[in-house]
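The complex appears here minus one protein chain, its other protein chains still in place.
Chain lettering (A, B and C) follows the sequence in which the chains are written, and residue indices restart at 1 in each chain.
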Amino acid sequence: MMAEYPPFLNFYLAALFYLLLSPLFGPRLRFLLPLVPLLSLGQLIILSPDASWSWQLASLSMEWLRVDKLSLLFGYLFHLAAFIGFVYALHVKDTLQQVSALLYAGSALGAVFSGDLLSLFLFWEMMAVSSSGLVFARQTQTARGAGIRYLIVQVLSGVLLLSGALVQFQQTGTLRFDAMQADGIAGGLILFAFGIKCAFPLLHNWLVDAYPESTASGTLFLSAFTTKVAVYALARGFAGTELLVYIGAIMTCFPIFYAVIENDLRRVLAYSLINQLGFMVCGVGLGTALALNGAVAHAFADVIFKGLLFMSMGAVLHRVGHTLGSDLGGLHKTMPKSTLLCIIGAGSISAFPLFSGFVTKSMIMSAMIEAGHDWLWLALLFASAGVFHHAGIKIPFFAFFAHDRGLRPKEAPVHMLFAMSMSAFLCLLIGMFPQLLYRLLPWQMNYWPYDLTHTLTQLQLLFFSALAFVWLNKQGIYPPELRSVNLDSDWLYRKYLPNMARWLWSVREFTQPGIARVQSVILRPFSHQSGLTAFDTSQLLLKLLLGLAILIGIGLLSSDLFN
Amino acid sequence: MSGFFDKANHIKWILRSFYGLCVLLLVLDFLLHRHHYLQIEKIPAFYPLFGFVACVTLVVVAKWMRRLLKRDEDYYDG
Amino acid sequence: MIENHMTIMLVVLPMLAAPLIALLPSKNLSWGLAILTATLQLYLAVNVLLDVQGGTAIHYELGGWAPPWGISYRLDSLNGLMALLVCLINFVCLLYAKASIEAEIPGRKLGLFYATWQLVVTGLLGIVLTGDIFNLFVFLEISSLSTYALIGMGRQRQALMAAFQYLLSGTLGASFFLIGVGLCYAATGTLNMQDLASQIGQSDQPMTLYSGFAFLFTGLLLKAAIYPLHAWLPNVYQFSPQAVSALLSATSTKVALYVVVRCLLDVFGVEFSLSRLFADLLLLAGSLAILFGSLRAIQQTDLKRLLAYSSIAQLGYSVVGLGLLTVTGLSGALVHLFNHGITKAALFMGAGMLALGPGTTLLTRLAGGTHRPWLLLLFLTGGLSLIGFPGTVGFISKWMLALAAIEQGHWWLLVVILLGSLLAILYVWKFIETLYFVPQNPPETSTGPVPGRGMWLACGLLCLAIVYFGLDTRFTLGVAMDAARQLLGVHP
C-alpha cells in the first residue's frame, strides 16, 4: 500500500533533494543519481495494477496515477532510459543539467501515468521547461537561440493541448484522457498539440534544431522522452485515426533526404529520429492490435538504439568537441570500443535481423500489409532502406572511418562505455529474444518475426542498400560532407518572419518622421522639448487625460440615455 | 585494430566478402520459397532491386535538394 | 467585545502604530512594532475572513451611528479576501523590508519610513473595509499620499521625479473620483454604498448619475492602472525602494480594482453599470492591456520596469474577467488579484535582492547572477506563475478566465489569454536568460550587502504560497467564488 503513489514523485523529490544537498556535498552527489531510476523502478514493479492517485484542483479532479499495460510499458522504458542516461552522464558536474534531467524524466513518467487531460497538460509543460534546461546547459550562443525556439514551440504545444482540454471540458464536462475523435475542435486541437511534440511534418523543426545543440548527455535524455510521450499520447488518444497513417508515411520518408546531406552527425540522428517516429505514427494510425503493439514496441526499441547512437556521438562530442561529419574520420583507431557499440546501434536502427529494430519494425510493416495500404507500405520500405543508408552506414562511417583526419582522441570514459554497453546488450537481447519484449505489450497478438521470408527479404534489402552506398562512393556520386546549413521549415520563423519584421520596421522608420511631425503639431502648445523620455510629466498627464476623456465618453455613450 | 583499415588489401578483402554475401542473397531469392503478400513482391529479386534503386534515388534526389537548400553555416546568424 | 471590533481594529491598529513607530528611538524597535502590528493584523484578517465564509457579512457602525448618517463598515467574502491580501503582503514585505530598506535609506529616516508604511496600510485597509464612499476617498488619499512619500525615498534621484509625477496623476485620478462621488450625491443624496445601491434605480436625475458613474470609474481605473490609464505606473515601480515596489505592486492597484468591482456590481448594480457596451469596453481594455503590457515588457531593459509592464498586462486579465460578468469569470478575476499579488511581490523582492549590490535593476548590470542559484528558483516560480504554468497560482486564475471565455463563446478572448501567456514566456525568459545564462562582462565580484535572513524568509514564504495556492485552491478560489456569487446575486 505504501508504494501506491505516482512514480514521478520519486524523481521530483530527488530533484528537490539534489538542489538542497548539492551546496553541502558538491558534485559528488551525482554518483547517487543512477540509483533514483533503479529505486523508482522497484516501486513501479510492486505497484498494484489498480492503483490510483488523484488530486483535487478547483473542482477538477486530476488523476495522477492510472496504471494499465500501456502506461506500465512506457513507465518501464522511461526508467530504463533514465538509468542509462544517468550512468552516461556521470561525468557531468552541472547542477542545472542534473536537476533538469531528473525533472524531465519525472515529468515524462507523470505524463504517461496521467489519467486526465489537465494532468497531462501539467506534465507536458513541465517536460517543456525542464528539457529546455538541457539545451541551455550547453552554454553557447547557438544553444541559447535554439533553446528559446525549442521552448516556445514546446509551450505552444502545451497551450494547444490546454485549449483542447478546455473545449472538451466545456463540451462534455469531463477531462478524462481516453480515445478521442480527431474531428471537432477539441480533438483537433489536442491532436495538433500531440503532433508538435511528435514532430509531424512541418512541425518537426524544433527537434532537429534543438537536439543537436544540447550537451552530450542532454541529447540522450531529450531523444528518450518527449517524442515517446507523444507517441504514447497518440496511441492512447488517437489509435486508428486514418490520417495518422499518411502523416506517418510522410514522416518516414522526408527526413532521410535531409539526413543524407546534413553535416552535423547528431543532426543526422535527429532527422532519423523523425523517420523512426514515422513508423510509430503509422502503427498508431493503423490501430490494429498488431500495429499498436508494433508502434509501442518500436518506441521501446528506438529509445534504446537511438540512445545508443546519440551516446556514441556524444562520446565523440565529449572527446573531439564537435560532431561535424566534414571534420571527422578515422576515430576507430583510438576509440575502437565506441566504434563497435555505435555499429551495434546502427545495426539495430537499420533493423538487421537479430537486432532490436528488426523485431519491432517488422510488426508495423506486417500490419501495414494486412491493412491493405500497399503504396504506403512501399514508402515505408523505401524509408527502411533509407534509414540504413543514413543512420546505419553514414553515422559510423563518417565518424569512425572515412578519411583519417589525424584526430587521435582518447577512448570514451568508462561510465560512457558502460552505459553504451548496457544499451547495446539490450538491443541484442531484444533482437534475439523478442518474446521478452512482446510479453510486455499491451494488446493481444500472435506474432513471430523470424520466419524465412522476413529474414531473407530484410537482409536482401539492407545488403543491396549497402551495395548502393559502396557503388555511389566508388563512383564519386555520393555527396561529400560539407559545412553548411540546409533550409527546413524553420526558415519560416528564423528568416522569413524576422525579415518581415525588419521590413515592417523599416516602413515604420520611414513613416515615423511624419507621425512625429503630426504629433508635435498637435502637442505644440504643451511641449517644451521634443523627445519622449521617462520623465515627461506633460506627456504623461496628456496621455492620462486622453484616456480619461475617452473612457468617460464611452461610459456616457454606453448609458441607457443614448441607447 | 588500429591500423587494420589502413591497409588497402584488408579493405579489398572486406569488400569482396561483402560482394560475395550480396550475390549469395540474390541467389537465395531464387532458391528459397518465400511468401508473397503483395503482387509487386513477385517481381524476381524484388527486395535487392528495391534496396539498390531506392538508395540511388535517395542520394540523387538529396544531391539535387542540396543545390536548392544549402546555405552558409552562419546563414541564420547574419 | 473584542470580536465585535475586529473589523475596525484592522484599520485602527496601523493608524495608532504609525505615530508610535515614528517616535520610537531605534530603528529595530520601530521595525519590531511594525511587524508586531502586521502579525496582529494578519491574525485578525484570517479570523474575520473565516467568520464571513459562506456568505454572511459583518456590519460595523462607526461610533454607533447607524447608516446612512454614520459611517458603516461592511465585511464580506470579497473584501475579506482583499483584506487578507493586504495584511499578508504587508507582513511579508515588512519581513523583507528590514534588511532591504536599511541598505537604501539612512538610519535616522527609518522610523519615519515605517510610520509612513503603516499609513499606507491604514489607507489600503480602510478602502477595502469602508462602506461609505466618501470615507473611501479619504482613505484613498491617505494611502496615496503616504505612498508618494515612500516612493520619494528611493535610492536614485529619479525616485523623486517618479513620486512627483505620481502625485500629480494620482491626485488627478482621485479628483475624478471625487467629482463622480459629488455627482452621485447630487443625484441620490446619500454616500453610504448600500443606501446608494438602493437609490440608484429611483433617481430622478439619471443623467447626473451617469456622469457621476463615468467620472467615478475613470478615476478608479486610473488608480488601478487599467490599460489606457496605465502610463504613471512604470516609473513608480521602477524607482521606488525595493520593498515599496513589492508592497505597491501587490496591493495598491489591486485594491483600486477591488473598488471598481465593488462599485460596479454592488453599488451601481449589474443592470445599471454593465450595459453591453460598457462590458465590452472592459473586455477590450483588458485584452489591449494584456497584449500591450506584455509587448512592452519584452522591450524593457530594466528588470523592475519589465515587471511593471507585466503588471499592466496581468491587471488586464482581471479586467477581462470582470467584463465577462459570469461567476466563473468574476471569480477568476478576483482570485487573479490575489494570485498575481503574491506572484508579483515575490518577483519584485527577487529583483530587490539582486539590486542590493549594484544599486540598479538594469538587466545588463545584473547579468551573471549564477552565484545565487536560489534566486533562480524564486524567479522561475514567479515567472512560471506569470506565464500561467500549472502548479502555480497563475494557472488557476488563467484556467478560470479561459473557461469563462469559452462559456461565453468569446473565442477571440481565449486566443488573447493564451497569446498573453506566450508573450509572458518571452519576457520571463528575457530576464531569466540575462540573469542566469549571459556571462557578465567583466564579471562583477559580488561585494556589497548580502541579502538578510528576513529577505530570504519573505521570498521563501511567497514562493511556497505561489505553489501551495496553485495546488490547493479550496481556500482562495472558494472565497472568490463566494464573492462572485454574492456580487452577481447567483445562489449555488
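Simple rule for what comes next: contacts are C-beta pairs under 8 Å (C-beta built on N, C-alpha and C of every residue); 3 or more make two chains touch, one makes a residue touch a chain.
As a convention for this text, contacts and distances are computed from a predicted model.
> Which choice in "Dihydroxyacetone kinase subunit L", "Cation:proton antiporter subunit C", "Nitrogenase iron-molybdenum cofactor biosynthesis protein NifN" or "Stage V sporulation protein AEB" gives the name that UniProt lists for the one chain left out?
The UniProt record for the chain left out of view names it "Cation:proton antiporter subunit C".
> In the full assembly, spell out which visible chains the left-out chain is touching.
Across all of the complex, the chain we cannot see touches A, C.
> For the full complex, which residue in C:Met6, C:Val46 or C:Leu160 touches the chain that was left out?
C:Leu160
> If the hidden chain were put back, which of C:Thr171, C:Gln194 or C:Thr326 would touch it?
Of all options in C:Thr171, C:Gln194 or C:Thr326, contact with the hidden chain holds for C:Thr171.
> Quick one: which of C:Leu145, C:Leu315 or C:Ala367 touches the chain that's been left out?
Touches the omitted chain: C:Leu145.
> Where does subunit A touch the missing chain, residue by residue?
Interface with the chain not displayed, on the subunit A side: 525-526, 528-529, 531, 533-538, 541-542, 545.
> Touching residues of subunit C against the unshown chain: what are they?
Residues of subunit C in touch with the missing chain: 134, 137-138, 141, 145, 148-149, 152, 157-158, 160-161, 163-164, 167-168, 171-172, 175, 178-179, 182, 185-186.
In the analysis below, only the chains that are shown with their structure count from here on.
> Subunit B to subunit C: how many Å between their CA centres?
Averaging C-alpha atoms per chain gives centres 68 Å apart.
> Distance from the CA centroid of subunit A to that of subunit B, rounded to the nearest Å?
Centres of subunit A and subunit B (C-alpha means) sit 29 Å apart.
> Using mean C-alpha positions as chain centres, tell me how far subunit A is from subunit C in Å, no decimals.
About 41 Å, centre to centre.
> If we count contacts the way the header does, which residues on subunit C are in touch with subunit A in the complex?
Where subunit C meets subunit A, its residues are 158, 161-162, 164-165, 168-169, 172-173, 176, 206-207, 210-211, 213-215, 217-219, 221-222, 228-229, 231-232, 234-235, 275-278, 281, 373, 377, 384, 387, 389-391, 396, 399-400, 402-403, 406-407, 414, 418, 421-422, 425-426, 429, 433, 437, 471-474, 477.
> In the complex of these two chains, what residues of subunit A are touching subunit B?
Where subunit A meets subunit B, its residues are 256-258, 260-261, 332-334, 336, 369, 374, 377-378, 381-382, 385-386, 389, 401, 404, 451-453, 456-472, 477-479, 482-488, 494-495.
> Would you mind writing out the residues of subunit A in touch with subunit C in their complex?
19, 55-58, 95, 118, 121-122, 125-126, 129, 136, 139, 144, 148, 151-152, 155-156, 159, 162-163, 166-167, 169-170, 534-535, 537, 540-541, 543-548, 550-552, 554-561, 563
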